[in-house]
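This structure is in structure tokens; I'll ask about it shortly.
Every protein chain except one is present and positioned as in the full complex.
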Amino acid sequence: MGEFFRVAWLVTCKDFRVESRSREMLYTTTFFATSCVLVFSFAFVRGGQPIAGAEAGIVWVALAYSGQLALGRVFERELHHDALRGLLLSPVDRAAIFVGKLLGIVFLMVIVEMVVVFFVSLFFSATLFQYVPEFLALMITGTVGFASVGALFAAMLARTQSRAVLLPVLLYPVTVPVLIAGVSGTVALAQADPNLDLAHFWIALIVVFDVVFLTLSLWTFEPLMTE
Amino acid sequence: MQPKPGSVPFDFDQLTVSDVSRFYGRRRALSHVSMALRAGEIVGLLGPNGAGKSTLLSLLATLLVPSAGCVRYGDRTAREAGAALRAQVGFLSHELQLYPELTARENLEFSAGLYGLVDASRRIGNALEQAKLTNRADEPILSFSRGMRQRLALERVLLHTPRLVLLDEPFTGLDESSSRSLTDRLHELRDRCQLVLLATHDLDTVDGVVDRAVMLREGHVMQLDDSGGSLRERYREGLSRGRRI
Partner (left out) sequence: MNQRILTGLLVVGAVMFVVAPVLIALAPYESTMGLVQKIFYFHVPVWFMMFLAVFICGIASGVYLFKEKPTADRLAVSAAELAVLFGLLGLTTGPLWARVSWGLWWPWDARTTLALILEMNFIAYLLLRKYGGPGSEKLAAGLAIFGMFNVPFVYVSVNVWRTLHPQTTVVPTLPLEMGAPFWFSVLAYLILFLVMLGVRRRLEEQRAVIDRLHLSLEEGYSS
């Protein structure tokens, strides 16, 4: 078990180091997410007033789109110099490689989320921080669920033709339960009369989703990466 | 307590490829390939583009699974040997498998970490020396020439002293002096009883380096003329006769 986490952490640190030299993904993903928020603002603001409840949807859609972009790019980078095969050649537990990549992706998405939430709060005068622990729990568990499925699909599609268009085609139908629960939970927390019980329910649902799909991803990573 | 399968160190001194085919639908990449490698020899894998050389190397590296036939490392298949087999394989692909944003040292450190090497600093120091990159160890390899990256990639592959060394076009981008160093390196590997299989187009350079050669064409092993003469002459003769083994 210790070896497993040592390898996962090694892969995560390597990703951090690579990203810290160029910061390409951080900048481009954050900027793209902000652009999404802007575009949605034009769609959902009428007469200078935002449509009620739109902010929850915008946060999660911006995250879904920018997350998918980041996922594709993370594995494309590994593919570019055949580095992914280099990882698969090593004698480590392949699921550890998956966890290592996942940690890096979750961390990147959390940073992007902070920027998105800031802009949505600003543009929509949204009250997203009435219940900070619940809101954080919702965002983080939702990100882990989305990224678990996304990292697996992006990795398995890395060697496929048409991978750029196939990733969203595969990813969104499977992660819609997370997005629905995320939006509904955010609405429950941000509305004028917050419903904490409902928010707790949605958090619990996402946690169950995370456990199921993270387990599935770990279990299927090895056979899916073997050609 | 029984050790997990594949967690016990595994070694072998012979590689046997028995009637291996690799196909997808109607496309055949390798067809009934049989060959054997022994420790302490360098075997050249020759053939035109699309012959299946890279496919065969990937298959021997356990990155691909044969559609038919069997590969034995000593007396075990890849599945039986498990992850421990991968610790004994070094594969230099055409794409080099390096991270351009990282320095030469960082690339080697990452590899050492993946392979769980205990004396990593010493090995990394030696590797940098062999690659003649000690002075540039802390520069991102983005700034390196193809030849420099090639030398680093080779040392990365050899860092964990694998028993089986698979090289796909290792002489690409090397100048004469680097080619000579690589030749010496390959002879060292042979003297240390490692199994070396190198795929190449560069027949003149490898003539005299390899102990024997196997020729592939359209996924089949072809008979290489053994009547003497240079490797290039024998290869041409083999291609024109087109006789399969």
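When the chains are written out, they are named A and B in that same order, and each has its own residue count from 1.
Operating definition for what follows: contacts are C-beta pairs under 8 Å (C-beta built on N, C-alpha and C of every residue); 3 or more make two chains touch, one makes a residue touch a chain.
Keep in mind it's a predicted model, so treat the numbers as computed, not measured.
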| item | value |
| --- | --- |
| Displayed partners of the chain not shown (whole complex) | A, B |
| Chain not shown: contacting residue from A:79, A:115, A:170 or A:207 | A:170 |
| Sole residue of B:53, B:105, B:151 or B:220 that reaches the chain not shown, by the stated touch rule | B:220 |
| Interface with the unshown chain - residue positions in chain A | 149, 152-153, 156-157, 159-162, 166, 169-170, 172-174, 176-177, 201, 205, 209, 212-213, 216, 220, 223-224, 227 |
| Those residues of chain B which, in the complete complex, touch the missing chain | 23-28, 31, 218, 220, 244 |
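We take it that only the chains that are shown with their structure count from here on.
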| item | value |
| --- | --- |
| Residues of chain B that touch chain A when the two form their complex | 58, 61-65, 83-87, 89, 91, 93-102, 106, 110-111, 113-116, 140 |
| Interface residues, chain A side, partner chain B - complex | 3, 7, 10, 14, 17-18, 21-22, 81-83, 85-93, 226-227 |
